[in-house]
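Here's the structure, in structure tokens; my notes come after.
All protein chains but one are shown in place.
Note that the chains take the letters A and B in the order they are written out, and that residue 1 is the start of every chain.
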Amino acid sequence: MTTNQGWKSVGNPEQRIDAVEKAAGTVKYIGDFAMPGLLHAKLVTSTHAHAKILSIHTEEAWKVPGVRAIVTGEMFPFHIGPILADRPPLAWEKVRYYGEPVAIVVADHEYQAKQAVQKVQVEYQPLPVVNSVQQAFETGAPLVHENSSQYMKIISNVYPVPGTNIGSHIKIRKGDFQTAWLSCEEIFEATYSFNLTDHVAMETRSTRVEITPSGKVVVHSCTQSPFTIKKVFNQFFNIAVGNIVVHAPLVGGAFGGKGTVQLEPLAYLASKAVGGKLVKLENSREEDMITSPCHIGLKATISLGATKEGKLVAGKYTFLVDSGAYTDQAAGITRAAALDCTGPYNIPNVWCDSYCMYTNHPFATSFRGYGHPELTFAVERTMDQLARKLNLDPIRFRLLNTIKPGDTSPTQTLLDANNIGDAAKCIERAKELIQWDQGQRRETGERKVRSKGISLFWKTSTTATNAQAGTVLTFEADGSVNLNCAAIEVGQGAKTVLAQILAEKLKMDLKDIHVTMELNSQYDPHQWRTVASSTTFLAGRAVLAAAEDAIRQLKKTAGIAMQCSPEDLDVGGGRVYLKANPEYGVQIKDIALGYKYPNGHTVEGQIIGSGKYVQRHLTPMDENTGFGKPGPWWSVGAQAVEVEWDPKDYTYKILKAITVLDGGTIINPMMATQQMRGGMSLGLSFASSEGFIFDQQGIVRNPQLRTYKIMRFGEQPEEYLVDFIETPNIDGPYGARGIGEYGVIGAAAALGNSLSTAAGVELNHLPLIPELIWQAKQGKEEEL
Amino acid sequence: MIPFDFEYYKPATVAEACETYRTLQEQKKSVVYYSGGTEFITLARVNQISADAVIDLKGIPEVQVLEMQGDQFIVGSAVTLNQIAESRLFPLLAQTVRGVADHNSRNKITIGGNLGSRLSYREGVLPLLLADCKVRVAGGMKGEGERVVSLSDVFDKQLNLEQGEFLLQILVDKEYLDLPYVHLKKTKQSKVDYPLVSVAALVKDKEIRMAFSGICEYPFRLGEIEEVVNNTTFARKEQLKQVVGKLPAAILDDLHGSAGYREFVFRNVVQETIDALEWAQK
């Protein structure tokens, strides 16, 4: 076959390239490596949420056979962090959360390390605990960090307020809020909250580090940010970037939790303490939940003002982000939540104060959606309640205010058809799918209530302004291609999507593309990180560029072989052929390693395609107004949930969950659907049952899956419906936008809206367990 | 992985088990009986239990029995919850233990371990409390003799055996097996979870019997509550109020649910149970 049509891959539901090995159970994840001589590190963790460390006694621990080293905080008394360097990898002088690493024990065997950990005696002097964002915000609250003004800023957009627990304060000032607010004919204000939660990737975080005699530091880690590990090691341990080699295998789920660098520095310190030997540090589930970073908590107050007809005029947003003991990515989330604070609505006057609050809780990092599932819960609950007040249908109210090309975002970026998808179309489609017109609430024969809730959402990806990716293509003698790229496969299907983009561009069979699944930072070109739904976009563009480079070389070599000009040639179907006369051509396999004349003389040599892509035209935000261009595009979408609620005992079942996303061109519809369903499931799980429970002392009482419940088989919606609107993004590869995070964003809000409608009571806190509904109903109805 | 080191013994007979226990005692070692082992392993992993030695009872033939012997249904203490669930010989027990943990775990958790659990739930005991059953107990410091006693003699809130004794078998009279019954379990949210309230009920001689777990800090069956439940002169609302008033201890207030909410769930569950069994009372 010589025509293009036969080699279409973009838009096809191609089987995932990693599925067969995963089904066979042969994929090696980070923790699957065992080797005699490998040393094991275990952490001594804090038993207090806030306390001075008076002393650490290790004598008894040293007596355990097999112990090789014990590392404590004063051996590395410096602070690290991705945005604000405020966290000592090992607590020193004081602990700021329950579960914080205080010491590392290295031993021959894991059980020995665990035995010794039990025997390290830490003497604490308890300090007053900051146990909520509200408390943290009050004047005179105990300080989690006494000297936050002295911390080094790694990224400029972070604004700690010295003498308070504010780790960063981000402001958005658009229009003239004060004046506009007074002119509003209808106003509504409410407060929303939820506690910190966890990612609960099924694979807990784990890492191995060794330091070779020549000074190379070799890190193996299940990370979404291999190049950030290099950066952090360079910044804080003063190791030349080139001497740090990072290996990352396939990752067993991440959801943002493996984007930050936390275990690796500890494993480095452990390895260093044993003369550079290979040391493994693997989290138990409990450590993964509370010692390693989790997902933010939030308290949000939103005030919306509108005209009588329901046109939004002004919005005021106060976010108190519970970042826990350290800012980590919560500082970035605080910013991301601010710059998209309105949701996909056109509001001319915006006032937003977004605070990253220190508390004595486990610290938080990025979580799928980066602030958006959280802000969307608050925004969309407010939209529903204001609609009720205005006596407007919630969908009509949203449509009246949906953001469009020509409007500006809270940071005053002008939107055009290219950088914003079609939110109105999404909501119209979601409305059809959930059968909105058949009624939002009805009672069933069995004395239950069925009701529907909807939410709109948007998100821009706040990548670094110089975020980038690169790709190298090498060719085999059989004409097949190796694709090397530093995008990490965390389960989202990144590698398959990239292979499809390459197949499409080279018009080649997908089976002739071999993607390196594992990353080696020495071979793979630099990539920013595998986060922020940016991989298809950044790495996809790099793949296209590399393919173009390879095609150029293929045509050149083929031109020599066929004695014609490269311009006359096309590539496809494993061949390079004459455009005018496709039967005439050479097989790629015959030129992949150069063209060999019949006499043996060879020209051009092997084809090596390389390509790169770097984010363009992004600007940081202004400190006082937020003005700036934070991300390359917004993806928008709508979600809907239908529940069946039992008024007798307040339990409920989720019947339907719907996502309609404007994802630009969808490269692989089945995989995109898989992503949306998984996202909804994560969002619904978060909203319906998750959350850390703290006691008075800030101790987490449920750091186990026995008591911290995530959604199980059988608890999922009876039906997921997924549809896509495909407004192409001209910058994206084949018009694609990011989609990875989006399924999660509106799920909590849609569930909250449907349950509030069902129960006839406003549910503004998570998780939406039956007890919470019962509580909300208390005082409204007399006792049974 | 359990960090500490301990000795492991798996005797093949009751006598061997007793002997092993005594020997270890003489050596002043702390000993734990081990059946399904799930509780021991999970607590030991996080250093919430320790032992110098464990005695795995599963090798003793008597503890593996699950059958009718004459007029008695015999359940060995090391029979797994799934075996009980699948045998269906005692439907109420089958349904109750099916509500414990998850299917995989139930292939390992045993009825003896569930009764001996340190956790407050011990849901498997609820049907047994209703069925006036007997238990065969072995071991102990005194001799190698076995004794058969009523369950109520050795189970009050928890399993209270003499030092070194272990549960060998549970014996249920046939007449209890096919009585009308109900089991309900309510949790915070997820189906696989500890109970907020778990109730087993059956009707014997037109009287409803009920046993509860989850509501207070131990499982119980209480005559006073059954009296109220079977008193048909009460209006339902009054009846529920009385039942709540007769609870033997404070209502639990923990991370699974507040006391107030538990009480609400408890009332619903009692009501639902009575509604479901009313026909059998007539």
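Following the convention adopted for this analysis, a residue touches a chain if its C-beta (ideal position, glycine included) is under 8 Å from a C-beta of that chain, and two chains touch if they have at least 3 such contacts.
The definition used in the following text is that contacts and distances are computed from a predicted model.
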Name under which UniProt lists the unshown chain, selected from "Transport permease protein", "Cytochrome c553", "Tryptophan synthase beta chain" or "Carbon-monoxide dehydrogenase small subunit": "Carbon-monoxide dehydrogenase small subunit"
Residue among B:Pro11, B:Pro127 or B:Gly164 touching the omitted chain: B:Pro11
Residue touching the undisplayed chain, where the options are A:Val200, A:Ile434, A:Ala736 or A:Leu768: A:Val200
Hidden partner chain, touching residue among A:Pro160, A:Pro226, A:Gly253 or A:Pro525: A:Gly253
Residue ranges of chain A at the interface with the undisplayed chain: 15-16, 18-29, 31-32, 34, 111, 199-204, 250-255, 282, 284-285, 490-493, 657, 670-671, 673-674, 677-678, 680-682, 704-706, 710-717, 719-720
Missing-partner contacts on chain B, residue numbers: 1-12, 16, 20, 36-38, 41-42, 44-45, 54, 56, 58-59, 82, 98, 101-105, 107-108, 191-192
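The rule is simple: only the chains that are shown with their structure count from here on.
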In the complex, chain B residues that touch chain A: 1-4, 46-47, 186, 188-193, 237, 240, 255-258, 261, 264-265, 267-268
Chain A to chain B touching residues, read off their complex: 110-111, 114-115, 118, 286, 648-649, 688-689, 693, 701-702, 707, 709, 711-712, 714-715, 767, 769-771, 774-775, 784
